[in-house]
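Complex shown without one protein chain; remaining protein chains in place.
Coming up: subunit A.
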Amino acid sequence: MSPEPISFVWPLAGGLLVGLSAAIYLLVNGRVTGISGLTANATGLSRGGPRILSLTFIGGLLGGAVLSAALVRTPEVQITSNLWLLIAGGLIVGFGTRWGSGCTSGHGVCGLARLSRRSMVATAVFMVVAAVTVFVIRHILGWGL
């Protein structure tokens, strides 16, 4: 299932907003905008991360998604994974992002921007493993996911 082609202007504009969020949060609050870390803080699953602050960020994230969906563009969420794949994928992403200290936002948007070698390695590893996973599922197993 392939989504309709999209103009590069949308990803570029959305990316700039994400980067602006990371820039302001760093310079004003002195913290990185890693969503896996913020989620762990907000749920009390990190070691002493700021809970209220992280909950507020995530509340804002949900609000920003609602507002932009109402005012800017209506998102499509096309998911073909079945229940078991969703559960397995979620568990692995939750465990892996904590063990590896970050996800696409923390290691990608924040870590690459500050030229962190750890984040460069992590980003390379998760991009390659994700691409290989999609390759195996689509082109070796032939599942139409």
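Definition applied: a contact is a pair of C-beta atoms (placed from the backbone, for glycine too) under 8 Å apart; a residue touches a chain by one contact, two chains touch by 3 or more; residues count from 1.
Quick note on the criterion: contacts and distances are computed from a predicted model.
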{"item": "Missing subunit (named according to UniProt) among the choices \"Cytochrome c1\", \"Phosphoribosylformylglycinamidine synthase subunit PurQ\", \"YeeE/YedE family protein\" or \"Methylamine utilisation protein MauE domain-containing protein\"", "value": "\"YeeE/YedE family protein\""}
{"item": "Those residues of subunit A which, in the complete complex, touch the missing chain", "value": "1-3, 5-6, 8, 10-33, 35-36, 39-40, 43, 45-47, 52-54, 56-69, 72-73, 75-81, 83, 85-101, 103-105, 107-114, 116-118, 121-123, 125-135, 137-139, 145"}
